[in-house]
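One protein chain is absent from this view; the other protein chains keep their places.
All chains are identified by letter, namely A and B, in their written order; residue positions are counted from 1 within each chain.
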Amino acid sequence: MEKILSVNNLEQKFDLNRGILDKIKFRNGRFIKEERIVNAVNDISFDIKQREVFSLVGESGCGKSTTARTIIKLIEPKGGTVKFKGNNITNISGNEMLKYRKKMQMIFQDPYASLNPRQKVIDILVEPMLFHKVANNLQEAREKALDILEKVGLRPEQATRYPHQFSGGQRQRIGIARALAVEPEFIIADEPVSALDVSIQAQILNLLMELKDEFNFSYLFIAHDLSVVKHISDNLGVMYLGKIVEKGSKEHIFNNSLHPYTKALFSAIPRLSGTNLRKSKGIEGEIPSPISLPSGCFFHERCPYMKPICREVMPEEKEVEKDHFVLCHLY
Amino acid sequence: MQVQVKTSNALKGSAENSKLKTFLSSEFIYNYKRSPTAIIGSIITIVVLLTALIGPFFTVQNPYDMSTIDLSDAYKPPAWIEGGDSNFILGTDQQGRDILSAIVYGSRISLIIGVAGTLFASIIGITLGLVSGYFGGRVDALIMRMADIQLSFPTMLIALFLMTFFGRGIGNILIALCLVGWVRYARTVRGETLTVKKKEYIEATRVIGLPNFKIISKHVLPNVFTSIIVLSTIQVGSFILTEATLSFLGLGVPVTRPSLGMLCNNGFKVLYSGLWWVSIFPGLYIMLIVFGINLLGDFLRDELNPKLK
Partner (left out) sequence: MNKLLEVKGLKTYFHTFKGTVKAVDNVSFDIHEGEILGVVGESGGGKSVTGFSVIRLIDEPGQIESGEIIFNGTNLLKKSESEMNKVRGKEISMVFQDPMTSLNPVYTIGEQMDEVLLLHEKLNKHERRNRCIELLKDVGISNPESRLKNYPHQFSGGMRQRVVIAIALAANPKLIIADEPTTALDVTIQSQILKLMKKLVEEHGVALMLITHDLAVVSEMADRINVMYCGKIVESGYTREIIENYTHPYTEGLLNSIPDIDKDKSKLNTIPGIVPNMFDLPKGCNFSPRCKNCQDICLEKEPKLTEIGENHYVSCHFPLRKEAN
């Protein structure tokens, strides 16, 4: 299958010091220059095929949302390349980017912050349509907007209401409708269900899958909930401290997880059977700061299988079986 | 086609009908009805505005028109004091001008300067604040350092300096008020813009690719507007005071167009010769106006500022 997106050696860093003056610190009687750089995304690569759902999963601070925002160029990448359908979009200007903006859209996490409270639902949809000339005039745009609203499960009479008149789940439907408005081919969904109640979460997940079948989208799905990821994705990457530590198909990761961090994630999930926490050992400690990255393998401080080499050398990505990659010295 | 027109009409009609209704049944109105300060504040403000608007039709003189003024009416005390004239309820000044008429006409000038000054200052301040907050970086640093420098001087000092420089006149006062007033707007709007900018709905407009100008005017500005309204109410009051002070010091409006501050100044010269009413009544009226506006402003701040909720 053709690749819709390919990400190579992507890097993203944020400088916490805003000016040169911020960098100078007074410590122990001396002035020192201190760099405080957050290494949010450290050299990651993955491909997304057409009509595929690729998920990035990991805990907060692992850089999954930053990756998404860098791909869609809300933040300029600091290194590596992003190719959309074979075209390098890494360093193109805002105007050149416009034609790709129409093809890639984003669904956001917080349904309470992702809709402009001063805009009516219909205007939220009509604005991007007219801007990208998906519709020729206001009349046509309105017709299309009502169609889309119906597709995401809202009634036409709700179109003139303001976002605050809707519940969280309905707002997320509006957010999805806005992404659909410009008829994209690729959608980035940044934790689209994590702020929703379980019964609503299931409705939205089902909706996302139905839309995918209808419009042949490809998704980049960002999530922290492994059970949601398992339900929705074809392939996935597990992220830890800005690195993809393991990637492969759903079957690879869920039936034959190899990386100690992936295993730890699985053992930490509470289960309905009610026996997981009692049995599992879990991992100690918390994610280290991305400002001062650990030496060697980023996971070595928490890893139950740590070897001396893990402290020194960052492991290389290894293809353990076909299309199943692990970043670990054990393999 | 028929169907299309119908849907669009339905969309329009229902929106207009419901807007007033939802506003009247909103929490804002509910709280308003239960807030004595808000009601007193708005009653005072409305009375003051009405007086300025239609008051001149009912006054006994036009204090600007020398032909209606009779010098023989001078030095009349208020009507309830012995020697008072029922025509001049609040007495007259040393030229025979009716104090009440002077207050009514003077409040017009004061209010116009307060409102217009706020309007102009807000336009400058909002624009700079939006630019500063949205773009950040060097533009932001430049604008905010300018604001910092200005804030390190007392407002009144700058206003006094500007007025000595420009000379008297309503236009000059407005310019001076703009130059001292934009800072508060710029800082408030910048702060709000920084918060709004981080919201996902702004990210969504950038994902769509909207140009910055559109994002700022259509998506950021409407969402910082409530704090602008709150600030403006309070600003009108403070500008009326600034103008009154300037005029009192003889640096404000021209003598031919006396504002309330000017009237105080007038009476101040004769205050110790027993003509207290010439100065005190305009002074009290300034107090009343500012008090009413501030009461309203307090209520609006509590209601509209989401940070206090």
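We take it that a contact is a pair of C-beta atoms (placed from the backbone, for glycine too) under 8 Å apart; a residue touches a chain by one contact, two chains touch by 3 or more.
Keep in mind that what you see is a predicted model, and the values were worked out from it rather than measured.
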Answer key for A:L10, A:V38 or A:L226 versus the chain not shown reads A:L226
Which of A:A68, A:I244 or A:L265 touches the missing chain? It is A:L265
Of A:M97, A:M209, A:L293 or A:M306, the residue that touches the missing chain is A:M209
Note that subunit A touches the absent chain at residues 59-60, 167-170, 197-203, 205-206, 209, 224, 226-228, 230-232, 254, 264-278, 280, 282-284, 286-287
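Just so it is clear, only the chains that are shown with their structure count from here on.
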Given the complex, residues on subunit A that touch subunit B span 69, 72, 74, 94, 97-98, 101-102, 104-106, 108-110, 113-120, 122, 127-128, 131-132, 139, 142-143, 146, 156-157, 159-160, 175, 178, 182
In their shared complex, subunit A is touched by residues of subunit B numbered 4, 7-8, 10-11, 14-15, 199-201, 203-204, 206-210, 218-219, 222-223
